[in-house]
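A selection of the complex's chains, in situ.
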Amino acid sequence: MIMPMKMLEENLNKHVALLLKDNRVLEGVLSGYDEYMNMVLDDVQESDEEVTRKLGTVIIRGSNVVRIVPR
Amino acid sequence: MIMPMKMLEENLNKHVALLLKDNRVLEGVLSGYDEYMNMVLDDVQESDEEVTRKLGTVIIRGSNVVRIVPR
Amino acid sequence: MIMPMKMLEENLNKHVALLLKDNRVLEGVLSGYDEYMNMVLDDVQESDEEVTRKLGTVIIRGSNVVRIVPR
Amino acid sequence: MIMPMKMLEENLNKHVALLLKDNRVLEGVLSGYDEYMNMVLDDVQESDEEVTRKLGTVIIRGSNVVRIVPR
């Protein structure tokens, strides 16, 4: 058994891909999170249906997160 | 009487299929969960209306979950 | 006066039909629930607008539930 | 001043019409409720845009309720 929050901890400073509720995907290095699944990603590349853009550091509000995939 | 959380516990390390609110289906091995129904799945195969993809390990935010079917 | 949670208790091990917010209907035997209306159903037959499928045991997240009809 | 929960209490064992967020209307006898506005209705007749059906007893999750009209 691994707790979801523990799984986030194991992915600190590693590449992850976040899917948000609006279908946006953010890929970057997980540099922080809290108990609401608010997250800080570094070196972010964001993709939606139309374009991909480089964003650098991004703070994500946890209520928008669908799933997190370690890369 | 079996509590829903107890049912999740009984499915640890077993195959489950998760239906999410956006109609995405994730099938994989349940390796963790918490009281919000946040979950960790391993060896995930994800399907939406268009495609199926292999994702490996996935952390799912519980607020997106509709139902869980043990396989 | 009968409390809604007491009504669920009285339907343990009996047939119920659950309507979910996405218009899915799950019929099966209520084998568990908790205070959030998370539920465990056995011998489930699920119907949406298009098809009916047999699912066996299903764990439902309570936030998706609209109404429960004892059969 | 009458508290909304007190108003529900005064309608116990009386006919009410519930409007839900998906525009479904349930008419029946209010036999129970709790502080989340979860409710138990008996002798329910349910109507949506297309049809009317008889459902007997129904447990409604309070988060779906828009308004209650005593009959």
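The first chain written gets the first letter, and so on, giving A, B, C and D; residue counts start at 1 in each chain.
Here is the rule we use: a contact is a pair of C-beta atoms (placed from the backbone, for glycine too) under 8 Å apart; a residue touches a chain by one contact, two chains touch by 3 or more.
If you're wondering where the values come from, they're calculated on a predicted model, not measured in any experiment.
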> Beyond the 4 copies placed here, what is the full number of copies in the complex?
Replying inline: 7
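By definition in this document, only the chains that are shown with their structure count from here on.
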> In chain A, what residues contact two or more other chains?
Replying inline: none
>> Going by the contact rule set out above, which residues of chain A touch chain B in the complex?
In response: 1-8, 21, 37, 62-63, 65-70
> chain A touches which residues of chain B in the complex?
Replying inline: 12, 20, 22, 24, 26, 31-34, 38-40, 55-61, 63-64
